[in-house]
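For this view, one protein chain was removed and the others were kept in their places.
Coming up: chain A.
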Amino acid sequence: MNMHDTEDMPPDVDYDEDEPSFSDPEDFVDDIDDEELLGDLLREKPQEADGIDSVIVVDNVPQVGPERLEKLKNVIHKIFSKFGKITNEFYPEGPDGSTKGYIFLEYGAPTQALDAVKNADGYKLDKQHTFRVNVFTDFDKYMNICDEWETPEKQPFKDFGNMRHWMEDPDCRDQYSVIYESGERTAIFNNDPKDPIVAEERARWTETYVRWSPKGTYLATFHQRGIALWGGEKFKQIQRFSHQGVSLIDFSPCERYVVTFSPLMDTKEDPQAIIIWDILTGQKKRGFHCESSAHWPIFKLWFSFYNYFRRYPLSKTHSLLQSMGLLDKKSLKISGIKDFSWSPGDNIIAFWVPEDKDIPARVTLMQLPSRQEIRVRNLFNVVDCKLHWQRQGDYLCVKVDRTPKGTQGVVTNFEIFRMREKQVPVDVVEMKGDPESKNAFAWEPNGSKFAVLHGESPRINASFYHVKNNGKIELISKYSVTVMNGALAFVDTSDCTMMNIAEHYMASDVEWDPTGRYVVTSVSWWSHKVDNAYWLWTFQGRLLQKNNKDRFCQLLWRPRPPTLLPLDAIKAIKKDLKKYSKIFEQKDRLSQSKASKELVDKRRSMMEDYRRYREAALLQHQEQKAARLELRGGVDTDELDSNIDDWEEETIEFFINEEIIPLGETGCVRVRRVCEAGDCVVVLLLNCWRLCCSGVILTWQFPPPFRLSGGVVIQHIMNFNKKTCLNSACVVFVAFIFFCVCFCFRL
């Protein structure tokens, strides 16, 4: 239809007359270059390059005669055309006509060649032939490597001072970091039972949070561009690691390496999700990929590898990592490993695999790197397992949630593996009657006791167990605590006595100091927006300090490195503890008396300043008296009773109260009512059994503002309805109480 219209359109426009000219005027200079105009086309413009970047060399190709060459070519094509179109190929042949076992392939673009190298290298064609794929230019590069060894330039040694300066505190104070004002400010405090002492305070020190290294040498701060490490006496910057968007880090236990994780910046060519750095040199050691939606667990997994290779010279680690990666990938594929955990003490890994059809769930302990299975335990009807190592690796506790056949609900077992004994014997502790409850498990830091929390909120039970040398597990004691938001219970586990029960309302975190003498509970701004504070308690549960900090976020104790004292020296100290404690007690007393004196002095000086100010102000006030008198028409109003002569007494009657009190059947009822007017107390004694008022006692006690004068008139009106009384033995007693108060009023 439209077409038709157009065709039929009358030629009412004269095309010949002014046809516009599309050519540029002569003096026109084009200010748009071709790149801007058709950049996308230009990029595809054939380059003059020789295409050498796009060539790959494949080794370990089967050597075949001319008769099977076609077949080989087909196979090669099948494998290598996945990465891009092969534009050229070359199969060098020997004098006998058979191929030489290596081939050259050319792709359309260098990126395709790189892709092929990355993915096809190590490809297993068959048992004898594993492809080795390289970019052609690499051969050139490695051929031209200089034969002479160039010694790397020596880096000047940077002296950061004593990195363990805080350990030299004469009073052995521990340090802790505090982030407050919603992260704006970060401070390092020296912990003191009296008041925290500021060691360092900076604004915008970190963008998110901070972390201490495991021995307390470094403080790591997080920034958008990476992390920074601080240390030494004045917290100077020691090292920086540039890692865009870093969100999680972990230190190696010996503080040699740090591993950082960033959810950004992961590309196929250059693995950057997880990076391992050398702390002392600041060098990037290796980067790793991270699976999509990877968070903390994956990171933990990587860190565990990391943990593992710290025991080996770094040169070995890469191959170890490779093999480790493979090992784990295998188990992932085969058995669907659910969770694993490293022993803190030995090169042992513990992992568990859930039930699969007829194969029961298994918890396996594996020695590494020999991969020898030390102990396998089969479990049935398992829902979930949690692995808890004791800190020295002496014991492993596996918390097993099971649904036994024929029963409803979940039963929780604790399987204790005794690692230090032959065959790794296992003991079981069963938790009955608390299915589906919130269970928490914790080992004693140094020892063989453990604690279990079980039960439904708000009634939580805490049980303490002891693993004896003969393997018996003994329940030491059990407590039942009503848990409110922020309830704290302090228990001495040596004799299992409850030392104190306290509360820090809405507390979100509990942090023990490195010595175990103090504990901090805190309400973090990250979880609650009000009452952000941290409280310091002694280990007995005595509250020492309440530190309110505006928008307080996080408190972390600075860890201490392990003691350098040999065992016998520690024993000697323990033996002479009494001698030391005397010295400390004396010191405490001294500082305490000093503190109270300081407080009194401070108050005194504050009071003096305030008094001085008030005297000056009152003097000025006196000087203005004339002006005041003038403004108020000569009436002195400086004091409340400064013109008492003008006052006149006025009597006002107040209606105080009306009470209707139904009285019970009891013989004698004492009613006591406190009037609203203050401390005026009315006590009525009434014997309603005999239907007569045996006594009315009225006691008056007047609050300060009443000025009583003359007689106080008290009236009672009592209505007794005898009939009601007889029938229901109920007396309705109505008392109207009036009293008059003479009150002074100025006219």
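Going forward, a residue touches a chain if its C-beta (ideal position, glycine included) is under 8 Å from a C-beta of that chain, and two chains touch if they have at least 3 such contacts; residues count from 1.
Please note the rule applied: contacts and distances are computed from a predicted model.
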Report summary line: Looking only at "Ubiquinone biosynthesis monooxygenase COQ6, mitochondrial", "TBC1 domain family member 15", "AP complex subunit beta" or "Eukaryotic translation initiation factor 3 subunit I", the name UniProt gives the absent chain is "Eukaryotic translation initiation factor 3 subunit I"
Report summary line: Cross-chain touch to the chain not pictured, restricted to A:E373, A:E474 or A:D531, is A:D531
Query raised in the report: In the complete assembly, which of A:L125, A:L248, A:V426 or A:M506 touches the absent chain?
Result: A:M506
Report task. Please give every residue of chain A in contact with the chain that is not shown. Result -> 505-506, 530-531, 533, 548, 600, 603-604, 606-607, 609-611, 613, 617-618, 620-621, 624, 627-628, 631-632, 635, 637-638, 640, 652, 654-656, 674, 676-679, 703-706, 741, 743, 745-746
